[in-house]
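The complex appears here minus one protein chain, its other protein chains still in place.
For chain A:
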Amino acid sequence: MTRLAPTTTWKYRRTGIAGIVELASWRGAGPLGLKPHFHDETQIVLVLAGSRTFRIDGATVTVPAGHAAFIPAGMLHAPMATSDADTVCLNAYVPASHSPSTFRISRITRRWQTTGSISPEQILEIADDIASREHVHVSTTSDKAKLSDGLAESAERIGKMAARLGRSREGFTRMVKRQLGVAPHAFRVLARLNLARRLLRQGSPIAVAAAEAGFSDQSHLTRLFRRTFGTTPGVYWRD
């Protein structure tokens, strides 16, 4: 069982259980707002008390206590500051293969009675439950996936990439914004933050992760990491 201690930053934790990449927990006054971001994994937001609010696709979404929200891998979302005095939230990151195709919310109240105490097995059960209700979508070989892979995997300059696709730089930026929700450069930074997070999770020292993920120095990574994921790389790495 997982006991959640009071927090003022997001506390990340690896589970050692196949099927859950990691967990992040919050207990205390409403979480701070974070910069818009996405994850390489599907994020399951389990709200046990209080509420969470996100900006997704230009709309505000509230996840009240007793609900689980599913944020598909790669979907841009911005956690907003909430005023609820006491919020208990557990985020589970599961492999993208578990992914529902769209953002969705379901109720979880009856699955456990004791607030603040939930086992990884119960989280997996909830994830499987949602995945089994979904029509299996084999792959997302959409323009969107191609575009995001192209942006994340090459270091080609944005202007050059636009020219290769026969677009002006402005036209390319507009297209990326429409498809992925952020401008090309911001998208790349988010993809690199995800890479740095994966490297840290695997045990790379911060300086190495920063360099590998293409950040100019460790403090640059630290600053962006904290604003985006709600904790510092150092704390994330130690936990």
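In this section, a residue touches a chain if its C-beta (ideal position, glycine included) is under 8 Å from a C-beta of that chain, and two chains touch if they have at least 3 such contacts; residues count from 1.
Going forward, contacts and distances are computed from a predicted model.
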Should one name the undisplayed chain from "Fe-S cluster assembly ATPase SufC", "NADH-quinone oxidoreductase subunit K", "Probable membrane transporter protein" or "Zinc transport system ATP-binding protein" using UniProt, the answer is "Probable membrane transporter protein"
In the complete assembly, which of A:L46, A:A65, A:V88 or A:I118 touches the absent chain?
A:A65
By the contact criterion defined above, which parts of chain A meet the unshown chain? Give residue numbers in ascending order.
51, 53, 59-67, 80, 83, 104-107, 133
